[in-house]
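Below: one structure in structure tokens.
One protein chain omitted, others in place.
Right after this comes chain A.
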Amino acid sequence: MRLANVGNLGVKELRSLLRDPIMLVLIAYSFTVAIYAAATAVPETLTRAAIAIVDEDRSPLSARIAGAFYPPYFLPPVMITAAEMDARMDAGHDTFAIDIPPDFQRDMLAGRQPAIQLNVDATRMSQAFTGSGYIQTIISDEVTAFAQRYRAVATPAVDLALRARFNPVLEEAWFGAVMEVINQITMLSIVLAGAALIREREHGTIEHLLVMPVTPLEIMLAKVWAMALVVIVATAVAITVVVQGLLGVPIQGSVPLFLAGAAVHVFATTAMGIFLGTVARSMPQFALLLILVLLPLEMLSGGTTPRESMPVFVQVVMLAAPTTHFVMLAQGILYRGAGFSVVWPQFVALAGIGAVLFGVALARFRATIGQMA
């Protein structure tokens, strides 16, 4: 292997990319607008939940409860009759329906412990759990405050001091922004490497390379370093300008350490892109294949939903995916301020997966150059 060849070919990749306006726009878009949009578009967990109230009591207390629901968490409550409730929930108009029974206020003050019914549309998982918790707390607060005017109520002696670390007010934008950066890194490194290979094949230039005194290893390494460089530079810009600057997300840990992790990750994903480029016979096949590969890589990596909630076999299988380790690494460094002493296992895992992927891609690349030419 001659390093000069790897260098020259890599420079050629960068020059080619510079003259490809569509790819440049895609890169610029992915690392700026897409991240900004994804971060700001994610609504907080409970936003504008539709709520309806069946007030069969019509007492000051029931009115007080109805008045306690307001935006941004809830839409203004719709007052309905008991008869309308089922139809409205069936049609999906309301996520929550509260039924306050007749004589609720009187019974409560008399100590008869009346029951309020809370109906939750449990097909709307994103709001069902959190929303019912909020509703219980709100009703409880209102009833207690109301009751205190009439009689003494003991406050609990044991307080719960609950704090969220790393993101004290649990802003979704912080999470969304960084996870979007990760998704873009994965997507672009696969697309750039795979598309660069397929483009060379479609234009017949790969054939040209193969009759010159360069080896497949040199060709592959050149693509990896050039594309990795592009992605890493774009990531650095995205993290500092968009995430820290525009979105104002505080980064806890070291950005250079994260970029180092990203470099190892990109080594693995570019190899994967080249592998896909050798499997697909054409750009359209590559595009379809990409969707099938990219979706599980992104959705099951732990960047969208918590890993621990997935079935065990999915968790185990996904340990083979570079994205899983990269998400752990990124969350550790960027949110929790972890140093290398904490995240080294992810570095090792990524390097290992990268080496295997690179080896497989190289073998496949060597084996298919005949058919390619």
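The rule is simple: a contact is a pair of C-beta atoms (placed from the backbone, for glycine too) under 8 Å apart; a residue touches a chain by one contact, two chains touch by 3 or more; residues count from 1.
The rule is short, and it goes like this: contacts and distances are computed from a predicted model.
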Look at the options "Sarcosine oxidase subunit delta", "Ubiquinone biosynthesis protein UbiV", "Cytochrome bc1 complex cytochrome b subunit" or "Multidrug ABC transporter ATP-binding protein" and return the one that UniProt uses as the protein name of the missing chain. "Multidrug ABC transporter ATP-binding protein"
Would you indicate which residue among A:237, A:259 or A:287 is in contact with the undisplayed chain? A:287
Given A:66, A:251, A:342 or A:360, the residue that touches the chain left out of view is A:342
Of A:31, A:69 or A:174, which sits in contact with the chain we cannot see? A:174
With the missing chain put back, which residues of chain A would touch it? List them for me. 2, 4-5, 8-9, 12, 15-16, 18-20, 41, 43-50, 75, 87, 89-93, 95, 104, 107-108, 111, 113-130, 132-133, 135-137, 139-140, 143-144, 147, 153-168, 170-172, 174-175, 203-205, 207-215, 282-285, 287-288, 291-292, 295-296, 299-300, 304-306, 308-311, 314, 328, 331-332, 335-338, 342-343, 369-370, 373
